[in-house]
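Yeah, one chain of the complex is gone here, protein chain that is, but the others are all in their spots.
Chain IDs A and B follow the sequence of writing; residue 1 opens each chain.
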Amino acid sequence: MSTIRQQLASPLQLLVLASAGIILLPLGYVTAQALSADPVVWSRLWATRIPELLFNTVSLAASVAVVTLVLGVSTAWLVTRVDFPGRRLWEGALVLPLAMPTYVLAYVYSYLLGFGGPVEHLWQLVAGPQARIFSPHSYGGATLVMALDTFPFVYLLSRSALLSMNVSFEEVARASGVSRLSTLWRVTLPLMRPSIAAGVALVILYVVSDFGAVSLLRYQTLTYAVFQQMTGRSDNTAASILSLLLVGLALIFLITERWFRQRSRFYQTTGRYRAPQRHRYGWFGALAVTGYLGLIVGAAFALPASLLIQWSLSPEAQATLDSRFFGFVWNSGILAASAATGGVLIGLPLAYLASRRPTMLNLSCLQAAYAGYVLPGPVAALAVLVLFSKLAPVFYGSVLILIVAYVIHFLPAGLQSLEPALQHMSPNLEEVARTLGLGIRDTWRRVTLPLVRNGFVVAWVLMFLQTMKELPATLLLRPVGFDTLAIRVWMEASEEYYQLAAPSALLIVLMSLPALALLVSKDWRAA
Amino acid sequence: MTSDHSTAPTRSQETTLQGDLYTPASSVLELRHVSCAYVAGRPAVQEISFAAREGEILCLLGPSGCGKTTILRAVAGFEPVCSGQIFLSGQLVSSPDVMTPTENRRVGMVFQEYALFPHLRVQDNIAFGLRHLARSERSARVQEMLRLTGLEGFERRYPHELSGGQQQRVALARALVQNPVVLLLDEPFSNLDPDMTGRMRQELHDLLRRTKTTTVLVTHDHDEAFAMADRIAVLNQGRLEQFDTPEMMYHMPATPFVADFVGQADFIPGTVFQGMVHTELGEFSNTIECEDDTAVVVMIRPDDIHLVPTKGATSRVLSRQFRGSENLYTVSLPSGQIVHSSQGSTSVYQAGTAVELRVLATHTVLFRREESTGLASQPVRPIAREH
Partner (left out) sequence: MSCVCSVPTLRRTILSVLLLLFTAGLVAGIFVPSAQAADKLTIYSGRSERLIKPVLDAFTANTGIQIELLSSGTTELVNRLKTEGDRTPADLLITNDAGSLELARAAGLLHPLNMREIDRAIPAQFRAPDNAWVGLSGRFWIVVYNRMMVQPDQVKSLLDLADPKWKDKIAIPNSGSEYLQAGVSVIRATYGDEKTRQFLQGLKTNADSQVYQKSSQIVDAVAKGQVALGIVNHYYVYRHLAAQPEAPIAVLMPDQQEGGMGAIMNVAGVGIVKSTKHLDSAKLLVEFLVAQAGQKLFADLDKEYPLHPDVKTDPALVERKSFHAALVPLAKLAELREPTIALIEEVGLR
């Protein structure tokens, strides 16, 4: 028996299966390698590294989760429920830290808070010449940097929850004689819970897979340890074992995030949208709010950005702006563009088949594509490296395997905007085109593609941005002559040549800003 | 074309009616024993046969999940048939072995949500399928459709800038501009405000008549079906219960399901004795010629029961529902049986009033008792997909 859908599927189906295979195979290889490892290696790792690494990773994730929760929810509440001068400005500014890669923020803070750094000098003026502040190369430092960098995830999700929430709930509570604070506590926050939880889970996923910040702050996490094992050992067994643990850990958080996102649908309320009423604060209140937001945005973006600018203007930094530097820019651009294009080309059929022909097979293929979420950079690199060296060594050391690693790693980010774009488009639109005399290909060209174009563009930009900032996989897989801006930042910053790292870092931040604006404007419209 | 097209349970007078209702020679659309299944072995619709004549408005009526949308999608070529055939203009388009692609069927379709292309203006939506025409002819056709549908002045708007009614008209215009062999409408009024629906029904009816478009309309609302259709096909659980004119449907329902679905009806149990049906409400003639002692039910519509307040009468008014032009009374018979009666809006009786019931026996329909068991809570298995 044949249906229209089956006819449409067959060539695509092969492509989708192949994509899913390319994504899953490396993970399978790493898993196999880890599981077939000598038990002696396992027990040695258990006895020496694993408990410490697990503890460090989980405790960092926990503390960052708590801090981002407080920062994200409080700022979201202020910009949606309070009226104060410059509110709209702050509303946008709170997203800016997302343009700052963690390793940039980490290196700025290791200067600021570092031994003999400016903050310590200030503190010594107050507390005496022997006074010390806490070292950024510590649990506290890593928490601070990661939290400042990732709280916008919680902020964005909380903000749209607050904006899309039916105001009637709050009004009912107030009508029942409940105070404003109590309403916040008993009605607003519980209603936001799924969004907040999804945001926090996202943050945790980010922290667990971060390499840049922890490597510069010398805080030992699983991701960092995988990288160290890969670069310091002649065989990858131990790295595979740690990778497997890391994947397991990330999977737990991914499932949690999914679960909460599912729940947040139930919490979404229908009914006509009404803008929430914002209460106006007096000048003192407004000043306090502005100060609070200013402190956060300043610490997470303004201060680091101005330091980067200042360093970039130094003569040492200016001297690095030669043809080599522009080579790095070109490398960054070409790699990111290839990865983004590859990601969209692979992601589109996956998302299309899963939404138009949701068989078990197609849905599984799509889920497989989300594996990148639980493959932190070094693991993705390890996976691709192991796979290619076994199956297609021809490509080893070529740009191709780097791009494959990028695509695997960042496909989820792209799918997250491709998938809803396709889902929001009713299949009726394609069907009606068929009744109007268009064949399958014309329907794709004149209806499907134009309608998913926005999702398409956003997905591309997102993957471009992520790839441009990517560090560990690039470090491990880059071919000769393919140093990127991110690599330069990391290399210079890890030897504490702050000025020399600044131009590259600044350029990454600047290039991230328009992309960020695009993404945020999408979120703005959606809210 | 001499195959048996009887679908509903055979009844004596229906066979005579079928002769003139059914004229396959001129049919634009014909379904023969069509079955469709989303899951093998669990048909969403089975053994559906009907035909639509040139210019006819045909309505598929049934509760949600009865398979009416599935039939529409099968006609459009979105769903394959697992047995039977579908003919459009006398040509076989669907059978287990043949599947003409939608774009070659020349069907027009208006979806429940209209499915206007959000990235195109009104005029481009309407002209979407006219690529093969010269620019001048294209715009002439679009202009004509805009005029016909009363959308002049809106051609440069985007769909999201239109009201629901306007969107529906654009969707119609887009389908009609193709001169489709048959126009398929899937619950066209379900997304409109109720006060708008009445007007749109009238407009649509006029437009279809003027353009002489053969139309198949899917709805779950019998008022809508009555207002629009030349003939109605009532579906239940994937089967065709009755295919008839609206009037026959109302007054001569083929099955208790149809009787109940197309309007308020009460079912009074009775027994056949000496050629007459004896019930609590009196005697009725034995139209289905049962033997004595057969258990039967008599279907009576509220407008066939007249109430006369009588002191000492054994029936009591339980409640009154004011409906503007009429009052609908719920009355309890001595046995506890509940019946409904509609009276003029001026006759007002309080709850508890003792009333005598007079029944206009001409409009009653008789069913055997076993046909009607479980009628009150007709289970609707969700075997068919609605959208």
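The rule we apply is simple: contacts are C-beta pairs under 8 Å (C-beta built on N, C-alpha and C of every residue); 3 or more make two chains touch, one makes a residue touch a chain.
The structure displayed is predicted, hence computed values, not measured ones.
Colleague: Among A:L400, A:A459, A:A486 or A:A515, which residue is in contact with the omitted chain in the full complex?
Modeller: A:L400
Colleague: So which of A:P190, A:P479 or A:P514 would be touching the chain we can't see?
Modeller: A:P479
Colleague: Based on the whole complex, identify which of A:R233, A:R280 or A:H424 touches the chain you can't see.
Modeller: A:R233
Colleague: Spell out, residue by residue, where the missing chain touches subunit A.
Modeller: Residues of subunit A in touch with the missing chain: 2, 6-7, 10-11, 15, 44-45, 47-49, 52, 115-116, 135, 137-138, 215, 218, 220, 228-234, 385, 389, 393-400, 403, 475-476, 478-481, 491, 494-496.
Throughout what follows, only the chains that are shown with their structure count from here on.
Colleague: Would you mind pulling out the distance in Å between where the CA atoms of subunit A average out and where those of subunit B do?
Modeller: 53
Colleague: In the complex formed with subunit B, which residues of subunit A make contact?
Modeller: Subunit A residues touching subunit B: 1-4, 426, 428-429, 431-439, 446-447, 450-451.
Colleague: Which subunit B residues qualify as touching subunit A in the complex?
Modeller: 76-80, 82, 96, 99, 101-109, 111, 113, 115, 117-119, 128-129, 132, 174-175, 178, 180, 184
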